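Removed from the display is one protein chain of the complex; every other protein chain stays in position.
Our next item is chain A:
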């Protein structure tokens, strides 16, 4: 997906795998409707179907934030290693 010029750090690193997982997880969770299409357990009277999806707003936010932080660190590390403009 993201092309990196000929620099030493490999394209696929553990940090990047985690970033990808963070970004893909919401898709798996939300598109698998069967996993949450039920009313119980309810939370303060709100059926599971609704509060679970709203909870995922928070979860996916946390995951995107994590991805963002990892990405920033990844970029900085690469810049330091390379001394120039990297991806």
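To be clear about the criterion, a residue touches a chain if its C-beta (ideal position, glycine included) is under 8 Å from a C-beta of that chain, and two chains touch if they have at least 3 such contacts; residues count from 1.
The criterion applied here is as follows: contacts and distances are computed from a predicted model.
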Name under which UniProt lists the unshown chain, selected from "histidine kinase", "Cytochrome c oxidase subunit 1", "ABC transporter ATP-binding protein" or "SSS family solute:Na+ symporter": "SSS family solute:Na+ symporter"
Contact residue for the chain not shown (choose from A:17, A:65 or A:81): A:65
Missing-partner contacts on chain A, residue numbers: 1-3, 5, 22-24, 26-27, 30-34, 37-39, 42, 44-47, 49-50, 53-54, 56-58, 60-61, 63-65, 67-68, 71, 85-87
